[in-house]
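As you look at this complex, bear in mind that one protein chain is not there, while each of the others sits in place.
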Amino acid sequence: MKARDPVKVSSKSSPVMGKGVSSRGIWSGTLSFSLVAIPVHLVKAVEPGRVSFRMLHRKDYSPLKTRMFCPEEETIVPPDEIVRGYEIAHDSYILITDEELESVTPERSRTIEIIEFIDAKEIDPIYYDHPYYLVPSKGGEKAYCLLAEAMRQTHRAGLAKFVLSEREHLVVVKSTEGALAVITLHYGEEILPKESISAKEEVEDEEKNHIKKKIRKMMTDFDPEKYADERRKKILTILKSKVKEQAPVEAPEIEEEGRTGPADLVATLRESMRKVKKKR
Amino acid sequence: MEKRAIWKGYINFGNVNVPVNLYAAIKERRIQFHLLHKRDHVRLRQQMVCVFEKKPVPREEQSKGFEVEEGKYIIVDPSEFEQSAFKDNRVIEIHEFIKTEQVDPLFLGRVFHLGPDVNLKGYSALALALKEMDVAGICTWSMRKRHYLGALHASGKMLRLHMLRYADEVIPVKSLDLSEMPLAEKEVKIGIDLINQLTVPFEPQTFENDHQKRLQNLIDKKVHGEKIAILRPKRVKPTAPGKLLWALEASLKKIA
Partner (left out) sequence: MSRKIVAISGKRLSLSNLEKDLYPSYGFTKAQILEYYRRISKFILPHLKDRALTFKRYPDGVEKDFFFEKRCPSHRPVWVKTAEVRTEDGERKNVCLVNDLETLMWVANLASLELHVPLARASSPETPDCMVFDLDPSDGADILDCARVALILHDLLSELKLANYVKTSGKKGLHVYVPLNSRETTFQETKHFSKAVADIVQKNYPDLVTAKMSKVYRKARVFINWSQNDSSKTMICVYSLRALERPIVSFPLAWNELERLTSEDDPKKLQVMSLDAVGRIENEGELFREVLIKKQRLTRL
């Protein structure tokens, strides 16, 4: 092969793109507990299963994209002309830069520091918000495995505070199948109070035991693979039958005005075509 | 405080039938920012724009397409899906029960409080049964034309419904392709000791969202025209693999 420009190849660590954003995941930094610091990346743990569609321009089927639009100047605004603001009064804003935002809690934007451990069973599931996985960066594999193993054996999870994209989260660091998962938690103040029932209501043992008997008959182990998103299946069935009936549409190519190619090209082609036509 | 129910349904399994009302359980509180145009501070709107014309396209001119081949789409009309939508029969059908500890938090999605309807007795008996047996009911239901999977469990005297993700929506640990590293018994033991030393009871109410407070502070300062100190994010030096044992021992010493 001839020598060419070297390909920008990255397998693990990559140049940081923006504030804390790495092309290898959502966030990268260190996970620490006491004096041990583990270099890690945060990656997605869940992926929505919805059938995805594309919005197209009705008249010619060109794909549409979401863009930020200035209603006053009536133009699309490119990313470098966009700033972040906080509304202090109607239509009156204070600007906040990325650096200022990071300065709010600088100690927690690049490190997830586990301050304490708790028994994983004590966490009321209502607190769980969004899950991610941590993946060790180069050099951190051993410490990562150690932490996962120690947490597994002790049935404990780590509690930490962590800033991700403008918000600070309380998170649980949990060991799962040899990996570490980070799950953000809701703050206590975000959990709405339950409707309260009159405590005077007595439950009849007979009714309760009848239900328990039914439950016992239906006991099994957790296996999410058993269940499929029925709505998604229906949509895909409809789409499949449409594919059979309908020919797909495509956006037309944008033709640049007036260009049929340089004159000598067209002339050359004409000449060659003449020769070819004699054959076929 | 009277709350409006989002939805009304009937929990069903065998001949057990309990009517319930669904309520939101979480209300996020956070400082909201807006995106503005740099030059005139006008608040920006998100719009669907045509890539070629570079202009926004009004709703009437938008079509929904499903990509069947690269760059080729079949046009779909949302009303086609309406015909096949699930009838909201309001039944929360429980298919099986599992021990609550088996529910993997990675599968947990949105959560609802369930309040009793008129039949309070049936409700309380179910809640108590679930609580005493420490089980959750795996169920499916249709709500607003979509299909959901969930886990029903007791919380105190109340019932709660947690939406579950479908199996293919959770990325398997195996796909992370983590290397299995050999661990020395000594290291694991010290790790365990450390964790034990740092274990406390779970008291979520003690955690405050103080980032919010600090952020509010920053905003107030700016409003008053005060100068903001720019602080660099703290970076911690990763522990070198060879120094792991030393770091663990030092940590243990530090706490003791």
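Going by the order they are written in, the chains are A and B; count residues from 1 in each one.
The rule is simple: a contact is a pair of C-beta atoms (placed from the backbone, for glycine too) under 8 Å apart; a residue touches a chain by one contact, two chains touch by 3 or more.
All of these numbers come straight from a predicted model, not from anything done at the bench.
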Touch partners, limited to displayed chains, of the chain removed from view: A, B
Listed residues A:Glu74, A:Glu206 or A:Asp264, member touching the removed chain: A:Asp264
Sites on subunit A contacted by the missing partner chain, in the whole complex: 2, 4-12, 14, 17, 23-25, 43-44, 51-52, 65, 67, 78-79, 236, 239-240, 247, 250, 252-253, 259-261, 264-266, 268-270, 272-273, 275-277, 279-280
Touching residues (missing chain, whole complex) on subunit B: 51, 67, 70-71, 168, 171-172, 174-177, 179
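Assume only the chains that are shown with their structure count from here on.
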Centre-of-Cα separation between subunit B and subunit A, whole angstrom: 12
